[in-house]
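The complex is shown incomplete by one protein chain, all other protein chains being positioned as in the whole.
Order as written gives the chain letters A, B and C; numbering starts at 1 within each chain.
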């Protein structure tokens, strides 16, 4: 084990995460390196969920009894916490969804049904990138099919970066929306926001940033990003499953049409017509994920108590160490940036011609949990001519010793299939 | 207190629900009569959630490590449980959504984008009823606006029943979909499924049943209902918030287009085009509400262990008693059926000209939680010329003593504003 | 009893005998609803230059929203728009205080009967009821100031 700079006190932190003591395969302590798929949950978040259900559970809004008022205060309080966490100018810009995928689909659908100047239809263009998660590809393919708009994208360089050399040809006067990932879940790449946002603004296109792999790991400031919409998901940032966020600029949320219709999102309903509540409620049809929002609020408190800068520094140190050690493994090829600069803590690789499924299986047998496959980013695999990758991804509780365990595990894989 | 027949052993049952011991307003034990808004959660469901997060949490599908396999088995196991609970012919017909509202919107959107013969567009008709929850009105208004289809509905009789005397004129050869509520959340009315389904089938229309207020309270057998789709929501049936269900007939789910696009719902993705996974995954974009599905599975186990028939009998006895006692209160008018026949355990009423908000507030002060307002069914209030109602709604843990507390509370309300 | 802090006698009086209720001639009309509970108000303002000469309204709602419209009429009719806006802001401040603000003398002077709503501010679900008419008035006034006067017929 090595002495790295800038690490968090993982010994203390790991006590907050009951699952990290889990033993698997005949008593091996789990080495959880699948954080880009989902994070584990600290005791503080589970306590918030239990406290909600055991003391305050009620449907929100519309209620005058104690429980309804408490549940509403907790739910709306979670919105305040999330708004502060991402430095939103207004709490009303924070919409709770079920996951990042819904957030992304929500924007695609709003634009499909919007009036001018936002409306995506025939003769307009949508821009994404080749490194998007399927959840930021398929909604746009569906929108393009259904409206006749053209779908365009930025390609990738050989070292796993976005190729924006042709930015003026990709983003044009016809572009209505540019949607791209801030940190890639497969390559780990951190993308250049400023340049893309500037070009989009020049041509009057809206910008949606998929921050699913950013929000858990770094300071996310929607104002300094300069985008119009930012999407992310609770379960990757110590929160429960079943909750996502869409942040959007207030004027846009006012102008754009609703997506799902139903209870909570209306102002007044008659059989003949309805009017809608102001944002965020306009976009939150039905009983919201109340407990999950409360849990996400607790997660945001937890992350803030550690400090997003400290978390980023910790992960940077771990990532730097992991990249260095992985590159020492014979026949290992990193898919994505080969250094820790401008990259997140997800590292994809191939190991000779051993299929990732087999790599993952043999690592699992040693208690090491990694993810294998195309990580919902199949175009990246196609781009690099590989069927799949093995991905190790770190988080605030990851330790150098776990990196060492991974390296030992890979040695074992090579022997097994050698 | 009275001796009623057919009651459950509420003394034992109430021990499963920690929140029912909650004291409010200076030590009054809560009398929770807001079950139609959301139910409370038994210890067994909370335990399942904790167990999931503390021992098994991982993203589902696509994983070869132990946690991913366990999480997948739990998530898919919950689907099996729900399928059995509603007697679905196949587990693949059970789609997990975030709530009933999403389930209803999902069907409306599928039909808007479908090919013939299902496609809703200009020259076709959509049929709903005047007693629908807003979540089964607004999606159809949106669909009608966006496609040019015509929205029609069944009206109500003076005693709170569906008026289907004109069924042959409402449901016609042009009708593509008939969507109606099985048990009204505001009136309590149980609707005549068979007659409506028969007429819909005669004209080749699809049928969607909103069973949000039925699934928690009675045997729900999708095969004997004869509908094409059935929607309901987890949080009203002892499950967590953030989870809903759409059941649909397999052939339909195969033929109909997806709604949300993203991870999990695809078969293969390239930048140019994608193909979709078979149902149910086709309709579950992104990381699903994993823990919430597991929690719903535990809720279904809990309900089944009591027996849905016994639950229905218990609620019937309570409802019968409550109707009788409410009708003894001066100036009280029940909005909805005035007997316990063909009605669920939600009872709406007005009390002289005291506004429901004021009724609810004074009841709350006594620890009695009811809901006031239009209950997301404003057209019903318009129909009966009232601004709002007070609604008391019962569940498997409700007792005759709680009915008595309500009656005493209403007496107090009358004195306060007398 | 805690309830008494919300249902002060003054509030119940206004509720039972609302001042200025009914729709009369006005320069601008708005319709506001409280989606939370369905309370509704149609409200008209009549200005004479800078002076609020009438606030008339038809409304449906709970005791709090009814009483608050009545108090609005009492306090604001006869004031200049500027003075009235100050009253509105003070009332808003009181209602958003979550029961943590003890009205001082200065506030009492501005709000008169309306200080009785201090207790309502403890009940988040009811704050919107209390504010409904005040928000409608503010909206209608802005409309009246920016628009040509409504002809009489339309007001009928």
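Methods note: contacts are C-beta pairs under 8 Å (C-beta built on N, C-alpha and C of every residue); 3 or more make two chains touch, one makes a residue touch a chain.
The model shown is predicted, which means the values in this text are computed figures rather than measured ones.
S.K.: Which of the chains on display does the removed chain touch in the whole complex?
M.R.: A, B
S.K.: Tell me which residue among A:76, A:163, A:301 or A:358 touches the hidden chain in the full complex.
M.R.: That would be A:358, which touches the missing chain.
S.K.: Any idea which of B:61, B:199, B:343 or B:391 touches the chain not displayed?
M.R.: From the options B:61, B:199, B:343 or B:391, the contact with the absent chain belongs to B:61.
S.K.: Among B:10, B:72 or B:361, which one is in touch with the chain left out?
M.R.: Selected residue, touching the omitted chain: B:72.
S.K.: Of the listed residues A:19, A:294 or A:388, which contacts the missing chain in the full complex?
M.R.: From the options A:19, A:294 or A:388, the contact with the absent chain belongs to A:388.
S.K.: Spell out the interface residues on chain A facing the chain that's missing from view.
M.R.: Where chain A meets the chain not shown: residues 25, 355-358, 361-362, 365, 372-374, 378, 381, 387-388, 416-417.
S.K.: Across the whole complex, list the residues on chain B that are touched by the chain not included here.
M.R.: Within chain B, the residues that touch the unshown chain are 61-64, 68-69, 72-73, 266-268, 277, 281.
The criterion applied here is as follows: only the chains that are shown with their structure count from here on.
S.K.: For chain B and chain C, what is the smallest step count along a path of chains that touch one another?
M.R.: Graph distance in the chain contact network comes out at 1.
S.K.: Report, in whole Å, the distance between the mean C-alpha point of chain B and the mean C-alpha point of chain C.
M.R.: Centre separation, chain B to chain C: 38 Å.
S.K.: Find the geometric centre of each of chain A and chain C from their Cα atoms only, then give the gap between the two centres in Å, rounded to an integer.
M.R.: Once rounded, the distance between the two centres reads 45 Å.
S.K.: How far is the middle of chain A from the middle of chain B, if each middle is the mean of its Cα atoms, in Å?
M.R.: Result: the chain centres lie 31 Å from each other.
S.K.: Touching at least two other chains at once: which residues of chain C meet that condition?
M.R.: Chain C, residues with two or more chain partners: 36-38, 123, 126.
S.K.: Touching at least two other chains at once: which residues of chain A meet that condition?
M.R.: 62-64, 68, 266, 268
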